[in-house]
Every structure is written in C-alpha cells, then in structure tokens.
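This is the structure I have questions about; it appears just below.
Removed from the display is one protein chain of the complex; every other protein chain stays in position.
Take a look at subunit A:
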C-alpha cells in the first residue's frame, strides 16, 4: 500500500510522526541490549524493540515512544520497559518545569515479554504510574496501528492513555484468543475463528463501544494529522473514569445468556450510569469461599465471614487504614472469576472504592493508607470479558491506585497468596511497598506455565529449565525476591498461618512500610533502589535510566 504507516518499522514510524528534526535517545548504537534473552537462546535486538525519539510534531515539542511489533511481538522486557519509563519520567519532569512536551506512544505489542515476564510486569506498572502522573499536565496520546495491536498488560496501558487512535489493522484486548482457549477451553473462545476474533477485538467494534476513540486510514498523512489534532485539542477520553457506567452495565447483564457482538452493540448505548457506592464489608453468618486473601483480610480487619455487595471485593477501614481484597466466590454470577481472578466487576469495584477513599480524604493533610491484600491467581479469561473490555476494568483499578498514591496515600501491597499477571497489575503493582510471605504456595508471574509455553513455543519442560537460570522467569517468591522489588519478604509465616501473633507481626510490618513512605516521593522508584535491585535485580534498568537521563537534553 502506498505510504502505509503500518508497513513501517518502529524507527520509521517515529520519524514519520515527527517533523524533520527527530533525535533518537538510547538508540541501537548505545549497546543497551536485554541481558535475559541470549541465556534463553533468543536473538536480542540492539534497541530491545523500543525507539525513543524527541522532536516536534507540527512545531510542538514531542516525545515519540515507538514499540517494534516485529521484534519478539513487541513484548516489554526489562530494557525496553525501562527505556519507556525513563523517557516518560523525563517528559514529566519537563512538563512540571513548564517545558511542555507531548508524549505519543505507538503501541504494537503483545504486552509482557514472557521470556522476561517479571520485569515486564514491573515495567508496565511503572509505565502506568508515569502516564497517570503525566496526564495532569498533557494528554498522552496512544496510537495502535497494527499488525500486532495492543495486548496483555499493554492493553491496560492503552486504556489509561488519554486518547487512542487506531487503524482497522489493529486489535486491542487483554488476553489473546489463544490464551483464553488454553485457559478456559475452545468453547469459551475459538482461537482459530478469525472472523470472530476480528469482529470482537478489532478496532471497528472497539470504536463502537468506547474502547478506541478514532479509527483512521492507514496512511502516514492521516495518522500524523490525527495525532497532531489530538495534541492541539488536548483530547482526553477519560476511559478509566467511567466506573459507574460499567458497574451499571454489569448490573444489566444476564449471566445465563452469553453476550454476543450484536447484543453488546445494542446494550452499550442504552446503559445509563448510576452512582455505585460499595459499602464496607460486614460480618456474615456463613464463611465465604476459602482463600489466603480472604483469611488475611478477615484477620487484619477483624471481620468474621466478611461479606459485601460485590461478593468478590471486600474492603473495610481498621485503625485508620483502608484494606482492600479481591477474593474468590464459588457461586459468582461471572463464572470466570470464581477462583479469585480479577474480572470486570472486580476491576471497576476496586476503582470505585479507591476513588472514594481519595475523594473523602481530598482536604485532609494526612491521607489514609490503603492496604491491598493480594491473592489474585490471574485476570479472568473469558469471551464476554474481552468483548466488554476487561482491560479497561483493570486499567480503572490500576489508575485509581496510582492516583491515590500520587495524591499522598501510602499504598501498601501485602501478598499472602498469588500475584499473577493482569490481576497483579490491577491490584498490587501500583503500591509504594510490596510485602510478601515467604511461602512456597505463592505463584508470582505473568502467565500460567501452560499458556506461557504455548505462546513462546516451548514445552513446559523447556520453560521450567529456562526459569532455573533466569530469575526474570521465576514462578516462586524466593526467586522473585532477587529482582529487588520487595520491601520485605517475611520468613516463617505460612500463607494460611494467620494466628493472632502472626497477624500482629504483619500489622506492624505494614505500619513500618507506611512509615517508610513518609517524606519520600510518591513514585515507584523504591523498587530500583533497594540493595538487591542496585546490585543485581535492576542493574540493566538503572543503566538504561542513566543513559536516557544523560541523553535527554543533548
């Protein structure tokens, strides 16, 4: 096709968007290569698949971040993630200082790079944090040209961006059809049915249901004009702020009928947003579905058999701290969240709760700490979830936590259970401090082994072999500790050992963690600065950050 934007590589795309003054930061000659790929037998790329360019767009200062979809499916690893985060943070610094610069992110990405899964998840949460902070000053424009589209954790990023432009060659979804088929079966989503996939996740459907803002023709001129217009008009869809709308929509769903494309197109425009307030959990007569998260929530708040109007989301204030947990409910009307997964209702409900805490405390000098009790085996894998846009649900909750932290609320994650993938991005990774129990039952990762093996075209045995040598791929909390992201790994307390003594101990560690945030920046830098992170865990991250900072003003 003549003058196609989609056919261009990431570097050419960045150049095409900018006027004739593009300057690349930390480019292929700077030798910032992923240290994690070669040990797994994978050929690296000299820019790790991310191009950072400064220049102007129709005369206005801009930073273009362009992800190369053709290198490892545009997956975000440690180096590529750190490049994006460092550039966004410099843009934030400039905007704060009155030097306006407009960030544009070209998303062509499968999300977390599964070969560096834990780094990918950390990086993506850090991208979310930086985007939320930037949006106070400038719109952060997203462009999803295709062919990959925007998937996984980076679909959550797409939902958080101010304004989303796409071509009809792109798709946007949290879970790819292959992963849903792997996790939930072919009857849930048939990954060989290309029409179904495009009609569900394609940008035409997404435009009709508020998940993208503009679909443009695939030419360099059209795309540059749309981006430039969006910057000029400071367009913002506020996509992660429609919490009441989506909670109202979910109230109207008939759980016994599978929602289809036509049905959703009819339902969507009819929904009226009604105010939802999710009340504090109260004591119930019978125990809820057993889980590590529920156990610790009940013990930490002193509420027996805690129940709430949203059965999978519990929250309560205790001793001036707001506790929030996502828990399983074996009888939930949404079958895909019955094991404690984070689904549509969970994401929006958590967002509603956290937004209310922030609103209630807006005039207070000391903001209430928010404690997330994290036991999330994953996000929900379902067709209906993708059709409605589960990535927006998870984005709403991630955005709410990030805003709370940036407003001065200490946000602490306590991990007595699993912390996996999109579930962890939505409920956990926006915290200033991560506290975990040292228990072998805890899984912490981006994807189940079965799905990760399928997507990276390896056997489970090969995958397990790879995890032995590369902590970035680990599934257990002890290896996760080697990344340096944890504030504390608590030894000697098992996930189900919530005795009075242990609960008191965890409470005091949470209080110490809260204290440690006082007078400190409300960002996520803590994770790069722990001794383990500096020594080994985030060595590449810190090197990339230094290089970007040095080259920012040439």
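The rule is simple: contacts are C-beta pairs under 8 Å (C-beta built on N, C-alpha and C of every residue); 3 or more make two chains touch, one makes a residue touch a chain; residues count from 1.
Just so we're on the same page, contacts and distances are computed from a predicted model.
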item: Name under which UniProt lists the unshown chain, selected from "Malonate decarboxylase acyl carrier protein", "Ethanolamine ammonia-lyase small subunit", "Cell division protein" or "Phosphopantetheine-binding protein"; value: "Malonate decarboxylase acyl carrier protein"
item: Hidden-chain contact residue, picked from the options A:43, A:461 or A:518; value: A:43
item: Touch residues of subunit A, complete complex, unshown partner; value: 9-10, 27-29, 38, 41-46, 68, 70-71
